[in-house]
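Apart from one protein chain that is not included, each protein chain of the complex appears where it belongs.
Chain lettering (A, B and C) follows the sequence in which the chains are written, and residue indices restart at 1 in each chain.
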């Protein structure tokens, strides 16, 4: 099974998700500066979710560069990830419209955690398909960032209740920043690979798309 | 006529359909746990329809891997399928907002049945274009799953009226589960084909996209 | 300039337009059969516009198969066509919600006429770029269908006012039927071409996408 259509479909869904969130930025009724202030929290949550979806798209892009074969399990693990990402726009709007109230802030963290778990499942499914000597496994290593993100979400969700929910928001922003620092592992792996096997079929294939 | 644009267009439409359904998950007015309970039925129907559209995308993907030529009839049979799939989001929202009332539950089944019939028409149109020795026909065989799904929908639709509509819902879930079990027929056919004609033009073509 | 991105962008826009129209099919408030009857005119106009957009996508697909080079004029003529197609969803909803009242029915015809003119401009721009010996010009011939459609729209628009608007609707349906009869001109031209120059660079290029 080819990976091109899986990439195209995932790109399409993520492009739509990142874009339709802006439909939740309701046009204010007034036409003065004061009319903008009630939508400030919605705008902030839009920016945060835009960055998260951008991170997922970028990481998904990198991961599929090290993937050549797709089977049914990978296809459904990918749809499972897209499902949780599709809920992000709902959680974003609910959190923004309620000015970061406790329950919506916790639910937002739950959706981010579920997306992170779905991403890990997809990663493991691809590694399992590649078998011993998996290129993705070598590139991902111990997946420190992935584990740290999951841990931080798990800490942030209860903190939305027992403390001021600003702490939970700050942790969500921190996770985004961790990922914005470019992940050079896969890029380096590709470069090293290309150097050691220049002209080989594997490297050409990576560049073919 | 090339199949790449047909694939890209179908992927685009299905990606949009699977995503805009989330716009029907209206953001609740309150900010507590109680505010979530009225949207639970809408959420359940969203999940169900997400799975159905995922199945259609996956099967469509497989079917087109065994298709090389597209003619006008295939193009319109494909648009006919996309039309019924586009109605799924409407039926999903109507059923969810009315907490699985009788008429919306029956209409939802009718839209699923019409989509299944449209898929079968598309399949037959491709087989007819391929003529004797059709690769798709060999892979599909007697299409037991397709026939069983149609039969189950035809049973579920009247049961939405004469009994508790929970039975109809359970049958819809059962059909989804039948398809989630991966359909190895086409995958096996491709593998067998690739093995028997390794390096041949047909196999290369399948991998080209 | 390459045509692949122009095709991909046009496919994306048309896929979105054909899909978001379904968002105008508002979910009825009741849950019985009677609740469906007020949306019947919206449903009918949705079906009509779905078919029109399908025809435009299919014809656009054919036209670009005979196009190899894109310049700035073609790019903007294409965006101009997409602009009018984007207004179709607005006109569809307005006509449907007002049960085919006179002004919305006439405006709908105007948008279809503007789309047809924009399509002809795009076609002429491509023919002009190809210069003498244009493959597209040879395939299109005297463009009888295009001229007939324009004439029929021009007749239908005033008839929406001076007579019962059902006549205008019937003419719109007639134009759709004219185009649903598959347009074999371009398909035949490609086949003839492929036969006469099998293995030549031009034919390979057509199949490359």
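Going forward, contacts are C-beta pairs under 8 Å (C-beta built on N, C-alpha and C of every residue); 3 or more make two chains touch, one makes a residue touch a chain.
None of these values were measured; they are calculated from a predicted model.
Colleague: List the shown chains that the missing chain touches in the full complex.
Modeller: Touched by the chain not displayed, across the whole complex: A, C.
Colleague: From the list C:79, C:117, C:138 or C:178, pick the residue that touches the absent chain.
Modeller: The single option touching the absent chain is C:79.
Colleague: Tell me which residue among A:8, A:138 or A:178 touches the hidden chain in the full complex.
Modeller: A:8
Colleague: Using the touch rule from the top, list residues of subunit A that touch the missing partner.
Modeller: For subunit A, the residues touching the absent chain are 7-8, 11-12, 14-16, 18-20, 22-23, 25, 27-28, 31-33, 35-36, 47, 50, 54, 57-58, 61-62, 65, 180, 182-184, 187, 190, 206-207, 209.
Colleague: Which parts of subunit C face the unshown chain closely enough to count as touching?
Modeller: 1-2, 4-5, 8-9, 12-13, 16-17, 20, 23-24, 71-73, 75-76, 79, 82-83, 86-87, 89-90, 93-94, 97-98, 101-104, 107
Rule of thumb we're sticking to: only the chains that are shown with their structure count from here on.
Colleague: Is the contact between subunit B and subunit C built from the same residue numbers on each copy (over half shared) or from different ones (under half shared)?
Modeller: Different-residue interface.
Colleague: Central chain, going by Cα centroids?
Modeller: The most central chain, going by mean C-alpha position, is B.
Colleague: Roughly how far apart in rotation are subunit A and subunit B when fitted on CA atoms, stated in degrees to the nearest 5?
Modeller: 90
Colleague: Cα centroid separation between subunit A and subunit C, in whole Å?
Modeller: 37
Colleague: Averaging over Cα atoms per chain, report the distance between subunit B and subunit C in Å.
Modeller: Computed from C-alpha means, the inter-chain centre distance equals 26 Å.
Colleague: Going by the touch rule set out above, which residues of subunit B reach two or more other chains?
Modeller: Correct list: 8, 12, 16, 20, 23.
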